[in-house]
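With one protein chain withheld, the remaining protein chains of the complex are depicted in position.
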Amino acid sequence: MKNKTLAAGLLIIAILSMMAIFAPLISPTDPSLMDQNNLLAPPSYTHLLGTDSMGRDLASRMIYGARISLSIGVIAMGIATIIGLILGSAAGFYGGVIDTLIMRFTDIMLCFPTFFLILTVAATLESSIFNIMAIIGLTGWMGQARLIRGEILSLKEREFIQASRAIGCSDFRIIFRHLIPNAIGPVLVNATLGIAGAILLESGLSFLGLGVQPPTPSWGNILIESKSTLGVAWWITIFPGLAILITILGFNFISEGLKKRYA
Amino acid sequence: MPELLKVKNLRVEFNLNNDIFTAVKDVSLEIAEKETVVLAGESGSGKSITALSLTKILPKNARIVSGEVFFRGQDLIKIDQRMLVKIRGKEIAYIFQEPTSYLNPVYTIGDQIMEAIMLHQEKSRFEARAETLNLLSQVKIADPERVILDYPHQLSGGMNQRAFIAMCLACSPKILIADEPTTSLDVTIESAVLELLKGLQQKFGFSLLFITHNLSIAKKIADKICIMYQGKVVEAGNAGDIFDRPKHPHTKELISAYQQIGKL
Partner (left out) sequence: MLTYIFRRLLAMIPLVLGISLMSFAIIHLAPGRPSNVDQSLNPKISLETRMRLEKLYGLDKPIHLQYLNWLKMMARFEFGKSFSDNRPVSEKIMERIPITLTINIISMIFILIIAIPIGIKSALNPGSLFDKSMAIAVFIGFCLPGFWIALLLMNLFCIQLGWLPLSGIKSLDFEYLSFWQKAIDLSRHLVLPIFVSSIAGLAGISRYMRSSMIEALSQPFICTARAKGLPESTVVYKHALRNAILPIVTILGLSIPGLLGGSVIFESVFAIPGLGRLFYEAVMSRDYPLIMAEVVLTAGLTMLGNLIADISYAYADPRIRFRKQ
């Protein structure tokens, strides 16, 4: 593949996904298993990435953490994209009052700093994994909505759309079979960036204690312990953070690669 | 009459993604004092590049491969950048096709003209301002006091072109190079600008290198004509000779095309 960036990104994400899907098979031990003899132990043969203060194997926790982070990222962005698609295409296609209302709503939502919005909702709900996905999705659709609206506005007047109207296609059909497939390029690019963003948000939330709750491992909540073990247990700080970094790099590579393809 | 500018075998190449494109192939021409030379040809024949190369104003991917441009005994291609910068604007000035986009949108007309004056002459801001007002009235702008405070987007194309000409005349250049200065203007404005240029040439005594694809303009103002085609000068000579007895097939094509539309 000539598009090296895209290839690199896909490779990284493929490896991570494999890790996530086959976690039970790959993981050295059970992530909640506490090895009392090896509390806060540095990396060794028995524990490749070390252990945390409760003796749990870091490598296992991180592999299971991949499951959590990736699935939250993808599903949250999926929710955001669906909401964005619906609102954006309605606004772009119908125009007029509907457009104004939807765009005003988008503007209002954009006035709230994302993190504040997410934390506020997190304050009213319990932190289940589904809730986290929902919250991130419900607060992150604005970019997609604007993007799709823009694409549809420019595609709307093209000949093939007017032709499909002429032969009597229903609005629904026009939107879903003609407009959206042609607008999908930038949406996909944005979606991959969005997944990276969602993973970042989830790890931030978990780090603050409002995301994935222990003992379920998430890269973010493993890092909670690094605050208290700074300087003593470097492995707890380095590895989860590195994992987040690499994952986000992977998705950004994909996004850059897609940009080159659809540009 | 002695030549003011002598171009010998100029060759300019463009590097487009590792493909070399030769835009100007061994072009030679001469401009004498107070002479009007028209560089005519179709779009893409290399006229503009030739003109810009004379003072080495070229985009980063372009390169002057060989040739000489003699001006007052110096080869402009070879001299130091510091000396070249003193000749640009002062001895050789340029007018471009679309005046509004060739003027900086964030500075007033007055500022841009005064900048040219203060760059090459030892004048105070106060003196430069007076000079600017004078120049603006020389190019027949009705209300110089107001125009000096205007921004390019506030004026029409024709006004901007006049102001541009004023800016070029700021230091009484020896050669004025006009690259299709009337192409983007309305026909009525076009003849007014041409009249203006001719009149100013009488007054200030500069040579004019006028680039155009429009042979009817060429006929009106040229002393000498150079016809360019695909980067080469295919025919050159006195205007009268070229129009009455064209030799090169491309020249004949151009002339007959204009005659057919009834413009010659």
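By written order: A and B. Residues from 1 in each chain.
Simple rule for what comes next: a contact is a pair of C-beta atoms (placed from the backbone, for glycine too) under 8 Å apart; a residue touches a chain by one contact, two chains touch by 3 or more.
These figures come from a predicted structure and were not determined experimentally.
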Among the chains presented, those that the missing one touches: A, B
Hidden-chain contact residue, picked from the options A:29, A:53 or A:114: A:114
Which residue of A:136, A:200 or A:258 touches the chain not shown here: A:200
Selected residue (touches chain absent from view) among B:78, B:153 or B:245: B:153
Residue touching the undisplayed chain, where the options are A:39, A:82 or A:125: A:125
Contact footprint on chain B, counting only the chain that is left out: 52, 55, 57, 85-90, 93-94, 96, 98, 101-107, 115-116, 119-120, 150-151, 153-155, 167
Hidden partner chain, residues of chain A it touches: 104-105, 107-117, 119-125, 196, 200, 203-204, 207-210, 223, 226-227, 230-231, 234, 237-238, 240-241, 244-245, 248-249, 252
